[in-house]
Every structure is written in structure tokens, then in C-alpha cells.
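Remarks on the structure that follows.
With one protein chain withheld, the remaining protein chains of the complex are depicted in position.
Chain lettering (A, B, C and D) follows the sequence in which the chains are written, and residue indices restart at 1 in each chain.
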Amino acid sequence: MNIQEIKDDLIKAIPNLPLEVEGSSFVIPKEKFLSVARFFKESPKYSMDYVSCITAVDYPAKECLESVNHLYSMQKKQGPVVLKVRVPKENPRMPSLTALYRGAEFQEREAYDLFGIIYEGHSDLRRILLWDEFEGHPMRKDYVSEDQEL
Amino acid sequence: MEILYFFAKTGFYATALVTLAAAILVVTLRNLFHCALALILSLLGVAVTYLYLKAEFLAIIQILLYIGAIMTLLIFAIMLTHRLTDRSVSQTNRQSLPAFALLAVFNIFFIASLAAVPWKINSASLAAKIDTQALGAFLMGPYVFPFEIISIVLIIALVGAVILGRTDQ
Amino acid sequence: MFGWGVLKGMLVTLWNFLLTYLWPKKGIFTVQYPEKKLPLAQRYRNFPFLVYDGTPHMIRCVACKICESECPPKCIYIIPEKDAEGRVQKKPAVFDIDYAICMNCGLCEEVCPFDSIFMDHEYEISKYNRAEDLMVRKEALLKPWEYFAKIRPHDFERIEAKRAAKSAKAKPVAPAEKPSQKPDAGPTSPQQGSVPKNG
Amino acid sequence: MSLPCAPTLKTELLEVSIGPQHPSTHGVFRMNAVLDGETVVKLKPVMGYLHRNHEQIAETLPYLANMPYTDRLDYICSMTNNFAYALAVEKLAGIDVPERAQYLRVMMAELTRLVNHSLLIGFLLNDLGAWFTPVFYAFREREKILDFFEAVSGSRMMCNYFRFGGVKADLPESALDQVRRIVRDYPRFLDEFERLLAGNEILKSRCQRVGILPKELAVNASITGPMLRASGVNYDIRKADRYSIYDRFDFRVPLGMTGDVYDRYYVRVLEMRESVKILEQVLKQMPEKGDILSAKGLQACRAPRMWKPPAGDAYGRIESPKGELGFYLVSDGSPKPYRYHVRPPSFINLTVLEDLCIGQKIADAVIILGSIDIVLGEVDR
Partner (left out) sequence: MAETIDQIFVLAKDRFLDLLGIVLPDWIILLVRILISIAVLLAVAPVVMMYMTWLERKVLGRIQNRYGPNRVGIFGLLQPIADGIKMLTKEDIVPKNADQVIHFLAPVVIVIAPLLVLAVLPFGRNMIAADLNVGLLFFLGVSTFGVIALFMGSWASRNKYSLLGGMRAFAQMISYEIPMVLSVVPVILVTSSLSTAAIVEAQLGWKWFIFTPWGGFAALVFFLCGVAEVNRTPFDLPEAESEIVAGFHTEYSGMKFALFYMAEFISTFAISGLAVTLFLGGWDGPAFLPSWFWFGLKTFILILIMIWFRGTLPRFRVDQLMGFAWKVFLPFTLANIFIAALWALLPYPKNFIADTIGITVILTLLQIFNRKETPKKRKYLYAN
């Protein structure tokens, strides 16, 4: 399950994919994200049927929000495939994984709640941890909380 | 001793009064649930009058059946139908005048027939006390046929209720 | 039969009921608190306290502020003493710990290079006023070194052995050693050494 | 012959908020339920009452200073939270762990599993109505284990015992025979617990065929832990990842057949028996002497505010008693983590709460929530 082998399978499966390998994870453009995820889920060799952890990271330096998805296979008990998608901070929109995995529902709502990434195709994208009238996304690096006491 | 009789008499009139008042309340109260409670009070009054007539068995059957079963289910029905108990539902309607007239006429006939009946009030009938043993024998004796017919009618009513109430699972 | 499992379950509760009478030591597991108290483990840690050798003004702390920067909820506040000319002395003038914020995690004890702050065994410290009473000043924090020996004998021996070894190593080098201005980052290891004895 | 039945009675739907202050929501958790009589028509979970933004606090503190905060995530099993965080940082910085420390870690993790499962069964029975008796029996056994934790780490529930590259301190002498006594008595307690509960017909009729979680939905909704294994999916991270030294112990993974509340309860009882087996093997194989903190680990926690791990990201995960607990760390070389994310098992196990509760009675919705085993400190972070 080394990175190189996965990279070759991926390129073979999906033609002209602008792919970057960063450490042990793949950076994928948001247009191709769903097809790559579907490939990993349906291919008999990987059968990544379990999305373990979806989270977002804010890079103000690169002006982008990055969504990190860890996929595992429960049948074959295989290691993580990490997919990263970078979206610009102005309109942080990206396709939602709930089309393939029900498990992504709550984690994507939390990423939206704390980072502001809007997942298209998500069944009901509302704030999950903070109350609905809360403005702003607290986990962003540039977030300044308005109550002085904090 | 005659003070006891005096108490008994006033007690009887008091219960009669309470029963009548509760019956009127049943009709006039706005909130339907309060009417149901007033009805229970009047039925209780009837049970107490049975006690005065030394018909203990009948009094307790009255409490058991009327209050325990019928009124309970009546309240169940009130609770299920939602809008019936709001204040907005107006209780009175325009036909109250003709209703009172009809009531007056009916009362005249009723009291007339009451006066005509020769009540045999003598010491024997006052002392007579039917205990449940005799009542049971009486029921199973000459009146066994109507007793069975009633039970069949009840069964039919029960089955009908179940069919009507059954939601189509 | 329907009720069999229920009966078995009820026999268990009956047995426990009788056990509390027949053999109270095993049957009853609650303790009547004010009269009898559960013994504390040696390593039990509640709020920190400062240590002094002999008299209270011989405080061991040198106001190096390592614990202040290390404390996760930032509940320690230290102002070092200044003598006449304004030179910083190696003694804390003000040493407050806000017991309301402290979560007794024990990190200050681990990182303190001078073995001057330890976690206490005292847990009956409820006060009426959160602002004043729970902001514990230096005087209230001070406790003798013998107190530490009483509550935690094992750690006391280990620290004594370590201090003896350190002072032995420091004496032969050069007795007139210049008191280092700021203790360097890596003094002796915190509580557990690389090869600790069975603590 | 279709019987003429009346048009169904138009009954009113009852909006009930099983609110944050409710005796059986295991903390501040709200369920907006829409009831038709007693059966649940719609049920929306509402959470976030205990949200203290644990992840942003962690970004302002050095790595080791976060360790006491991880105790507060799932405050019933603090040792396993420390374990997951320590694993993640060790994977990030490449710190090795000596032998004896590995055994100490596995021992603490398995003892926490015993504490968590016995507590859960106690509270599940409490939701069912057995008035606190199972809870007290579970508390009696839990006290012994918590006393052991106090003797070893200093605090009963907020242990803060793990360090990167090992553990904080070694076992005091008295602690070892404390563990032996616990491991010897636990099977007897489990038998008593089973005699009290497992055969109980009322419990069986209340829990069987209630809240059935099909296999495919469980995997797709990324359910993990005993709840997943109760539906029959054989996935235990101790066997899948073989992290720490779990490959040296042979233990079995119990799987349920139907995946209803009774299976979730009984799989946890069987898992407790397996944990006791692991503990016995740990006590046998543990080396007598041996240091408990590797050299790199010692250097990491001597001066936490100046220890800088290499840049990069890492995702460490373990099989906590509630499911897969993972820590995703991104480091930019500074002593403070750049991004710190917790993958909480009970938060994600709640995705199927509505699917399980639709069509069940209100009383079942409460025990289904109880069988999912959530702790709000971990759900809301």
C-alpha cells in the first residue's frame, strides 16, 4: 500500500488528473474530488468503504482552506488514503462526500461550522456545534472573538 | 336519637342539592373537562342517595361502573379530540328558549305521574334490605335469560368498536 | 418459562441485600465520610503548594517563571523581588496561584528544576468567595519540607537522593561558583529520570 | 374480504424536546422529537451545549500542555484519550517507546475499557428503569480500578499519565497486586452482572429487535466500536492497525448477529471478558525492570514549551472503548500545533440516531441513545 503504487493506479484509472503528492497524501483539485473518491470506494483492489476523519485546515499564507479526508477499508483492513482538497478563501465551495458516505454528514457540518467551507450537495448544511445565529467561523486563524473576556 | 334523623334528612337533601347543582354545572361550564368532572360529581351524588336507601351493592356498582369505567373512557375521548376543549368553542346556541319551554311541559307531566303512583311506604318496606346474596340468586334465577342477552349485546358492541377503531396496520 | 430470568436476577439482589448484613466489610462499599476517610494514594495530586526549608522566608523558589509559562491554564502569577538598587533577586515577591482555574494536572511539579513546587494532598479547601479566597497568595501556599516528607515519603527520598548527588557534583568543581543569572533551559530532569528507580 | 374500517383518527403530532436537562440524555444533549402518540415520527439531535472549542485552545498551547486537556474529552476514559494523543505525536515526531512503557500503556487502556463498558451497561439499565442497582454494582467495581489509577497517575479520572515516548511514572509496588486482584475478581463480577441482567425477560423483551442497525448502513455511516461489531462487521482497530504491542496478545473480537440494542449491550459484556484476558497476558509478559520513557521522549517533555517537532502532519488513532478515537495533527515546526483535530467516536456514531429511532416508541428512543454510548465532552469538544 505504498504511495507510489496508489499513485500509478490512480493515474491509470482517471486520465489527465493534476495530482500532487504531499508526504503520504494526495492533493486533488475539487472538480475531480468525487470521481477520485468514487474510484477508491468502488475499486475491488482498495474498496475504501469507510471515511474515518474529515477535517479542515486554514492556511492564511496560501490564502486557502484545505479539507483533509482519511479513507480506510473495513473489508481489507487497509491503511489510510489521505485526500486533500484546497479551496480559495473567498468562495470556499467544494463537492460534499455525503453522496458516497453517510459518515461524512456530521464532520462536514462541523467543518462548515468552524471553518466556513460550503459543501455542495450536503443534505442539510447547518451549524452543528454553535448556535445558528453565530456569525463568523471561530477556527480560522484570522478570527477575532468580539467578547473581550476571552 | 331524633337529632340523628334530622342529620340524615338534611344530609339527604344536601346530596340531592349537590347532584342537581352538578348536573346544571355539566351543561353550563365552558371548559369541557370541567363539565366531565361535574358529571362525575353528580354521579357520585346519585351513588350517595343509593346509600341512603341502604342499597350498598347498587351504590358501589354505580361508582365502579359509571365513574370507574364510563366516565374514564369519556375523559379519554375528550382528551383525544383536540379542539373541543378550547375556550373559543361557544357552548350556548340560539335554541335555548324553545328548549326551556319543552322542559317545562315535560316537567308538568313528570310530576303529575309521580304524584299518581301509590308509594307503599310502611315500616316493612323501610326495613327490607336486599343483600347481595339474594340479588345474585335473583339474577341467576328468573332473570337469567335477559342477563345472557345483555352479555351477547355487549360482546357485539365490543367487536364493533374494535373494528371501527382499528387503524389499518 | 417466562419468569425464570427475572427470578435469577432477583436472587442476585437478595444475595447482595443479605451480604450487607452477613459480611458488612465486603457487602458495604460506601464509606461514612466525615467520620471515616479513605486513605489517599501517595501520588494523589490536588492543588500545588510551595516548599521552604526551615523558616518560611527560606523559600526554595527562585522565581525563574518556568512553571508560569508551562502551566496550561495559565493560573500561576510570579513577580520576582527587587532589592534597593532594583536588581532582580532570586526570590518571588508575589507568587499567586488561582485555585479556581488550576486543574491540578501536575505539569508545574514536573518542569520545576528547583523542586520547589509540589502537588498537595489537601482536598477540603472549599471557600465561600471565588474571587478573593481562591486566589491563593504566597504566604498561604508555603509549607515546610517536612510536610512533603510526611505526605509523600517515596518521592521525598528520591528527591533528597537527587539533591545530594547534585550538591556533591557541584562542590568539587569550584566552590565560588558565580550564581548563574538565569537558570538554563535544561537543568536536572523533572520527576522521572531516564533510569528511574521504582518510583 | 377487507373489513370496513373508519378513516384513521386525525391525531395531533406532539412536539417534544427531550431537552438538555433530561435524566437520561447522558449530559447536555437535546433531541427534538416529533411524536405521534408514543411512536417517534422525527428526531433531530441538537448538540453543542458543552462546546468549549477544545481544538482552538490546543493551538495556543505547546504539545505536552495539551495532554491534561485530552483527559477532558471523554471524561470516563481519560487514559485512552491520552494514549491516542501520545500515539499521534509519536507518529508526528518519530519517537520510540520502550518495552515496559508499552505494556503499561496497554494495561491502562484495557482497564479503561472495563470501566467504560461496565458504566455504560449500568446507565443503559438505568434508562430501562432498573433503579440504579446495576449502576451501583458497576460503580463498586469501577472504584477499585479508579483507586489503582490514583495510585499510579495521581488522579482518579483526570490521569494525565501518558507522555510522548512512554508514561509519566512507573508503578508503585502496591499497585501491581492491586491490578492482580482486579483482574482476578472481574470475571466473578461479570458473572454476577450477567445473572442479574442477561437472562431477565423484561430486559430481553425491551431490547431485542429495537433499533436495528443494518451492516451496510453501519459501515457507510462510519460507525465504529462495539456498536459496529454488534451489527456483525468485523473491524477492531487493535486488530486492523496492530498499533502499540496489541499483536503480541491473542484475544477474540465478539460480533453480534442482528445489531439491535440487546446485541450492543451483550457485545460489550463479551468485550469486557476479552479485555480481562488481555490484562492477564499483560501481567504475565510485562518485563520487571526497564525504563518507562525513551530518550527522545525525555527530551520532549523536559521543557515542553521549547520542544519543536518536525513540520508535517500525522493521524494517530486507537480503539477507544467507544470507537475509533483519532488525533490529526499538523505541525509547522513551532512548539505549538498548527492544526489539532480530534476524531471523536461518539459524535460520529450519532449520525444514525434518527434512522434507528424512527418508528420506535419514545421509551425505545431513550435506550437506543443509551446503547450508542455518547459522552458529551467528546461529542461537543
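Keep this in mind: a contact is a pair of C-beta atoms (placed from the backbone, for glycine too) under 8 Å apart; a residue touches a chain by one contact, two chains touch by 3 or more.
None of the values given here were measured: they were computed from a predicted structure.
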_As a test of the contact rule: which chains in view would the missing one touch?_
B, C, D
*Pick from B:76, B:100, B:119 or B:145: which residue touches the chain that isn't shown?*
B:76
*Among D:55, D:90 or D:127, which residue is in touch with the absent chain?*
D:127
*Thinking of the whole complex, not just what is shown, which of D:201, D:280, D:332 or D:355 touches the missing chain?*
D:201
_In the whole complex, not just what's shown, which of D:62, D:166 or D:256 touches the removed chain?_
D:256
_Residues of chain D (touch criterion as defined above) contacting the omitted chain_ = 14-16, 22-24, 35, 37-38, 125-133, 136-137, 140, 196, 200-206, 208, 234, 239, 250-257, 262-263, 266-267, 270, 361-364, 366
_Even though one chain is hidden, which residues of chain C still touch it in the full complex?_
1-2, 6, 9-10, 12-14, 16-17, 19-21, 27-30, 32
*asked:* On chain B, where is the contact patch with the chain that was removed from view?
replied: 1, 3-4, 31, 33-34, 37, 40, 56-57, 60-61, 63-64, 67-69, 71-73, 75-76, 79, 131-133
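By definition in this document, only the chains that are shown with their structure count from here on.
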*Provide the C-alpha centroid distance between chain A and chain D, rounded to the nearest whole angstrom.*
25
*Measure off the straight-line distance from the CA centroid of chain C to the CA centroid of chain D, and report it in whole Å.*
29
*Show which residues of chain D lie in contact with chain A when the two form their complex.*
47-48, 51, 53, 55-56, 217, 219-223, 233, 235, 239-240, 312-313, 315, 317, 324, 326, 328, 330, 338-339, 341, 343, 347-348, 350-352, 380-381
*Could you pull out which chain D residues touch chain C in their complex?*
61, 64-69, 133, 137, 140, 143, 147, 150-155, 158, 160, 168-173, 192, 195-204, 291-293, 295, 298, 301-306
*Complex interface listing, chain A residues touching chain D*: 23, 25, 49-53, 55, 57-58, 68, 70, 72, 74, 77, 80, 82, 101-107, 114, 127-131, 138-139
